[in-house]
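Note that one protein chain of the assembly has been removed; the remaining protein chains are unaltered in position.
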Amino acid sequence: MVKLLLDGIEDPSIRYLNGYRAHGGYQSIEKAITMSPLDIVEEVKKSGLRGRGGAGFSTGMKWSFLDRKSDKPRYLVCNADESEPGTFKDRYLMEKIPHRLIEGMIVSSYALGVRHAFIYVRGELIWVAKHLEHAVGEAYSAGYLGNHILGSNFSLDLTIHVGAGAYICGEESALLESLEGKRGYPRIKPPFPAVSGLYGCPTVINNVESIAAVPWIVTHGGDAYSKIGVDKSTGTKLISASGHINRPGVYEIELGLPVEEFIYSESYCGGIKNGRALKAVIAGGSSVPILPAELILKTASGQPRLMTYESLNDGGFTSGTMLGSGGFIVMDDTTCIVRNTWNLARFYHHESCGQCSPCREGTGWMEKILHRIEHGHGTQADIDLLVDVSKKIEGNTICALGDAAAWPVASAVRHFRHEFEFHVRHPDQVTAPNHVANAAAYKYEEITHAKNND
Amino acid sequence: MPKITIDSIEVEVVQGTTIMDAARQIDPHTAPPAMCYHSGLNGSGGKCRTCLVKVVQTSETNPRPMPKLVPACRTLVEDGMKVENNSSPEVISARKGIVELLLINHPLDCPVCDQAGECDLQNLTFQHGAETTRYTEDRRRYPTKSLGNLIQLHMNRCILCFRCVYAADQLTDGRDHGVLNRGDASEIGTYIEKSIDNDFSGNLIDVCPVGALTDKTFRFKSRVWFTKPVYAHRQCETCCGKGVLWLKGHEVLRITGRRNAVGEVTEFICNTCRFESKSLHHWEVEGPAPIDQRSVISQNHYTS
Partner (left out) sequence: MNPTFSESTLSNINRLLSRYPADKRKSALLPLLHMAQAEFGGYLSPETMDYVAQLLTLRPIEVYEVASFYTMFHKQPTGKYVLEVCRTGPCALNGAESIIDYITRKIGVTINEISSDGLFTVKEVECLASCGTAPMMQLGERYIENLTEQKIDDIIDRLKHGERLDIEPNPENSILFRSCQGQSNG
């Protein structure tokens, strides 16, 4: 198994500078300062590395958009706001190997011509921020940060910043606003951060995992990285596995691993808890469409589904989903999909920043309709209303939170309409909070029955 | 100068014009509706999403369409751009959806609202809304809060356009109110009770597109369509001194700034003119204020 990001994690001393160096840490900086910044950007482009924060946009490409002609300072900001339900990989990496991220920030800053970089850590992860802060202190003492790094004329300051509880601050422009000490309101784009970002200056924003992959790419070359993985999904990806599985946790996988192997292999999720059957998976964090067992294991055309950007997306939203941030949430056959969808709708309602009207009003409305259906007060018309409201939000908002709120709802109805109809038709059987869940086998059959009768 | 085509009508505009302003140059009445954008306030717009339009060709050099509907008020024109506004069923349907969403938590209390008759939301709903609502839950309600004795706040009616926040930032010498809380619990307020008091604070009323901020000195005095608006000016040290007097007989019931063809006040007046000059002898009357033919105010032919 290839391990680039989590290499050495079993050694607790890797949290500190000496331990990290013993595992070969900080070598990429020595190599980087002998290279030209643009050559490093070139290597990152060659590597095929795609943003690990959710959108999967080419990192090298993003770097090449940075406005280098402007005479303003340039900034690099690392997005460590990790708040997408189901995602906890960045936290794990920063908690255990903080120096890997710091090393990544240093080489990336060198490549981008940045003199002051920031890591924005979500406020709740305060102790992780403290580990990072400690590691930053070590890096300054060792001459990896500060003036004239390793005797070169490259200098860099790195600030650890903490948020204060707002999922929306993971959206890159909201994060910048928050870092400027304001409410976390996403900005209206254009202009894009590459031209006008932090303090109105050209800025690159990358996820923790994206930045942590850069040292390996610099040390081993972009070509070597691109040989890992398949096609346009190069390299390794951290997957946060949660839900009804035997071995939840963070796994570094080589992209291209079959989904089935990931779920059932003892090296990964280790199968479904209590030997139950798989019902559904949310493969890339709560924002991506949910897929039923048959569609997550195989594509609509019967090909085995792989853990890659392309394979998970196969079939578009009709029968596919997205790799997203790699938050892999597994549900067994006792799960009530309506309840889970309501729970997520409540999350998006709670986290909407309230700036634009479709998301501000629509997320609350969806939550209310779902609450009604889930608690046995819904009607058949509510199911269609729900989908309709999700369509009014999708694509019409300032930032992607609107889409992120609409997709889980639309996909749940698309693939599990029978469960929504069961709730509407048998209100008396869904009043207990643990309905479906406890008498699973019995009720699940009944739901399937409702499905077959339609 | 870039040329842009909106609903098959071509217009040439200066570089840096938004689709909204280009559309208004063609015809203010067919331009996309704007609930949050205000041409006199920097940074406004982009939030309400009623002005979404479809760009079917990005520019002469880039003939591809834009992937999503874009806000006309915040999207700059490029040479050769082709835009669909009222001619696109997708745009009309999205707009209808936005109106529905703007209304689900609105109290629909037009019969007792001072803004009725000159309310952008009322007009928008008339043009793009549905006859009935599909929303059955309780509407959001806020406790009444005071902003002092000049401005009446009805938070229940607010659509969170943020115009009053920009206005306070840009027109007054210091902002004391803002948007508090988050999501659909957001509200306009001062947090701890504080009256908004400042030479130009009255303009917050004029920029509010709905009845959330109204003139306390005019409260429940008259329906606007029973008053007669005339243009008048006066010598003023602090502002342009150009106002509209809303008359009933010879009584000045209310004073506002002048509105342009799309209903925006762009020449702002001071509080002395607005609140403390409520008598004809303070003003030199110029003549009847131009009022849109379709407005209920003109329908009434200035009943007095």
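By letter and in written order, the chains are A and B; residue numbering begins at 1 in each of them.
We adopt the following convention: contacts are C-beta pairs under 8 Å (C-beta built on N, C-alpha and C of every residue); 3 or more make two chains touch, one makes a residue touch a chain.
Just so you know, these numbers come straight off a predicted model, no measurement behind them.
Chemist: Touched by the hidden chain, which of the shown chains?
Modeler: So, taking every chain into account, the missing one touches A, B.
Chemist: Touching the left-out chain: which of A:23, A:46, A:134 or A:414?
Modeler: A:134
Chemist: Can you tell me which of A:59, A:83, A:196 or A:210 touches the chain that was removed from the display?
Modeler: Answer from the full complex: A:83 touches the omitted chain.
Chemist: Give the residue, chosen from A:17, A:125, A:139 or A:156, that touches the chain omitted from the document.
Modeler: The one listed residue touching the chain not shown is A:125.
Chemist: Decide which residue listed in B:181, B:238 or B:260 touches the omitted chain of the complex.
Modeler: Hidden-chain contact among the options goes to B:181.
Chemist: Extract the touching residues of chain A with respect to the undisplayed chain.
Modeler: Missing-chain contacts on chain A: residues 82-88, 90-91, 116, 122-127, 129-131, 133-134, 157, 159-167, 178-184, 199, 240-244, 248-250, 282, 286, 327, 329, 331, 335, 339-340, 343-344, 347, 350-351, 353, 433-434.
Chemist: Please give every residue of chain B in contact with the chain that is not shown.
Modeler: Looking at chain B, the ones touching the missing chain are residues 174-182, 190-192.
Throughout what follows, only the chains that are shown with their structure count from here on.
Chemist: Report, in whole Å, the distance between the mean C-alpha point of chain A and the mean C-alpha point of chain B.
Modeler: Chain A and chain B have C-alpha centres separated by 39 Å.
Chemist: For the complex, give me every residue of chain A touching chain B.
Modeler: Residues of chain A touching chain B: 166, 183, 188, 349-358, 360-365, 368, 385, 391-392, 395-398.
Chemist: What residues of chain B sit close enough to touch chain A in their complex?
Modeler: Going by the criterion above, the answer is residues 45-50, 52, 68-69, 71, 74, 94, 97-98, 100-102, 104-105, 134-135, 137, 159-160, 162, 179, 181-186.
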